[in-house]
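Of the protein chains in this complex, all but one are displayed in their positions.
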Amino acid sequence: MIEIFLNEWKGFYRNRLMAVVALLFVASLALVTWLGVVQNQKQIESQLKAHRHIRAQWDELETMNPHKAAHFGSYAFKPNTILNSLDEGVNAVTGKVLRLEGHTQHDLVYSEASQSLLVSKFGKLMPSLLFQFVIPLFLIFLAFNTYAKERDSGRLKLLLIQGTSLQKILFSKILSIWIIGVLCLIISILTQVVFNGNAFHADFPLRMILMISSYSLYYLIITTLTVLLSAIFSSASVSLSTTIAIWVLWTIFLPKIVGNAVEKLSPLPTRVEFQKAMDEDRSKGIDGHNPSGERKKELEKEILAKYKVDSLSQLPINFDGIVMQADEEYGNMVWDKHFGKLYQQMQSQKRNYQFSGIINPFASLQNLSMGAAGTDMFHHLDFLKQAEEYRRVFIKTLNDKMAYGGSKTGDWDWKADSEFFKSVKDFEYKPISIKTIFPKYLTDILVLVLWAVVMLTLVNYTSKRISIL
Amino acid sequence: MILLQNVHKSFKGQKALDNLSIEVKAGEIYGLLGANGAGKSTTLNLLLGFLKPDAGAISIDSKNVVNCNMIGYIPENVNLYPYLSGLENLDYFCKLAGLKYSKTELYRFLLECGLQAEAHHQRTETYSKGMRQKVGIAIAYAKKAKVYLLDEPASGLDPLASNELSELLKKLASDGATILMASHDIFRVRETCNRIGILKHGKLVKELHANEVSSNELESIYLNFMHN
Partner (left out) sequence: MSALNIFLFEFKHFSRSRDKVLAYMFFVLACIYALYNGFSLYNKQQATISSIEQKKQEDILKIKSWYDEGKKGPEDRPWIDITNPSWALWNAPTYTIKQPSPLLPLGIGQAEQYGFYKKITNWSSTYDNDMVEELANPERLVNGNIDFAFLILFLLPLLWIILTYNINGFEIDSHFNKLIAIQIRNTKSWILARLMFYVLLLWLTVTIFMLVVGVINGSVVSYSKLFSLIFLATTYLLIWALISLVIILKSKGSSFQAFTMISVWLVFCVIIPGALHLYASIQYPPNLMTDYLDTNRKEANEIYELPLDTLAKRIVNLYPELVKTQHGQDSVADELIVNNTVRAINNQMNKKTIEKIEQENEKKNELIKTSYWFNPVSFFQNKWNSITETDYYAYKAYRKNVQKAIDKKMELLVLECWDKRKVDKSTYENYLQLLTK
């Protein structure tokens, strides 16, 4: 087998056109990876700059009423992961800026995609684009003829009569082509390490292993499929056109169709419907700014009883702060209910999409690639969750200051000092660990492994059944 | 020794070989003549083990199972790897057969099969058909094949190359090889082979010794069978 493998490589190496193309390709891959790193670093810098700028404004607050400060609010900027430079995932279409304010949970806004004309329908020329679109196609072109040329030239008989088996020939050819894909991956990853090495966190090796394994499995599937079709079809051009048709179906067509279908299976509400439902539930709670609300009166009674006083003016604390926090907590409950449902719907869509891997291994690859790069929906939702958790702590700190900081009820002119504002903790996003995310991708991993096993079994079966004449 | 006894083979109900019996002894070159579709290639493919007979027995060197190690096969077109030299091709095919030869030995095989020394390191994409045929024979020769199966080996060769091939086969036969050669080329078969069989619709309609007939007589016998 090793002889056939080495001979294939000798063939690639000695084909001048192929060698030039391969060299150019490897150079472009390294260049693209480097550009991806540059782009990512620029974005990370600008996110950090924006974050520091916004925080500095907060730290510069002299004196201010805490509730006014809650409306002054803050912003969370969605940070790019280091591996965003390999696969941008959802980051190009999701917003980057989240306003953190009292009473209201805002949306992530200002996506890159909304800031210019449409450029590429398939995304930026980042390593993921090459990994997912170009390398498989490259492997197809290397593999479609590898068996057919042996058969059509009659050399296959010569090889077999030398005592080697069809099985060995097919597997050696698959291996020799597959390794090229894997080498491309490794080159890109090495470039990534060289230019980005100092920024990697502890999760990096595991994420890289997941990414390399996923792509390697997919390349194995695509190479095996191509060689298999090349062995089954009597004409190389028919096998090529069939493989390309499958590539188009897998890479371009099915992800979109299945994406739409899963959205229809678990539909999301329109923004109007969603807001209406939220408003309805919200209206049942306390309105922090409405002194005559019934629920507010109940809370007032409760607090007066607790402090054993008869009127708000006798309270040693500021009841307005208590109301604001009660309002906040009710709002949080409503948010948890509605956004929880929304996120569940999104996750259910994702689960259904993952099952499409059974007919389209590319879907599993895409999922795993984004998951490993930390640019998938789970990481996105995790950011939103962490930002919301921070918002709650942030607003509670301000409301508590309002309530227990020394002011009295109705004293809206009371101001907290700058030291207090400086002491409010800043938002820091802690990237979710790959170990946490891993179980969510078991389906995709299993699907890819299953595809690879089925493909290899089919090649094995075909090698025993196929007529070589 | 090659032995086919009452071999039958059909494809989709169409008879390709009909009760074919041929015996080729060691040191003998047997020429199988016949029109397109007469069953020549089917016979070779059965001997190569690429096809199984529907009925009848096939044995090579008294063994019923095809043993690749003792068979050399030279197709009409020996398509070698164009990016490898003649020497590298030979080395590769030998390694596939589990044979490890030194360079000197490989040179010797090529030389003995008639490939000039200056061609050994040239890529086979520059080779003529005759040169490629010689490498093909060298591959079989290096295996120390006892049986050589040739499918239209002289087709497309110029007269000189064709003559060189005949001489080479005769040399191999004189060393004890059993050679079965399927061809359309009446003249070349008459010149190269000891015995000749004429196949028609999968049946062996005539068998004769080459030295019993001239080329012209062989041609008229052949045409006679074809017209009837």
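We just call them A and B in the order they show up, numbering each chain from 1.
We take it that a contact is a pair of C-beta atoms (placed from the backbone, for glycine too) under 8 Å apart; a residue touches a chain by one contact, two chains touch by 3 or more.
Note that the coordinates shown come from a computational prediction; the quantities given were computed from them, not determined experimentally.
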| item | value |
| --- | --- |
| Touching partners, among the displayed chains, of the absent chain | A |
| Residue of A:Ile180, A:Leu240, A:Ala403 or A:Ala416 in touch with the missing chain, whole complex considered | A:Leu240 |
| Hidden partner chain, touching residue among A:Phe144, A:Phe195 or A:Phe427 | A:Phe144 |
| Omitted-chain contact residue, chosen from A:Thr146, A:Gln192, A:Ser214 or A:Gln349 | A:Gln349 |
| Positions on chain A where the hidden chain makes contact | 32, 35-36, 38-39, 42-43, 46-47, 50, 53-54, 57, 72-73, 75, 77, 89-90, 92-97, 99, 106-107, 109-126, 129, 133-134, 137, 141, 144-145, 235-238, 240-242, 244-245, 248, 252-253, 255-257, 259-260, 262-263, 268-274, 290, 292-293, 342, 346, 349-350, 353, 366, 370, 376-377, 380 |
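By definition in this document, only the chains that are shown with their structure count from here on.
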| item | value |
| --- | --- |
| Residue ranges of chain A in contact with chain B within the complex | 3-4, 7, 10-11, 14-15, 153-155, 157-164, 467-469 |
| Chain A-touching residues of chain B, taken from the complex the two chains share | 45, 48, 50-51, 68-69, 71-73, 75-81, 83-84, 92-98, 123, 136, 139, 143 |
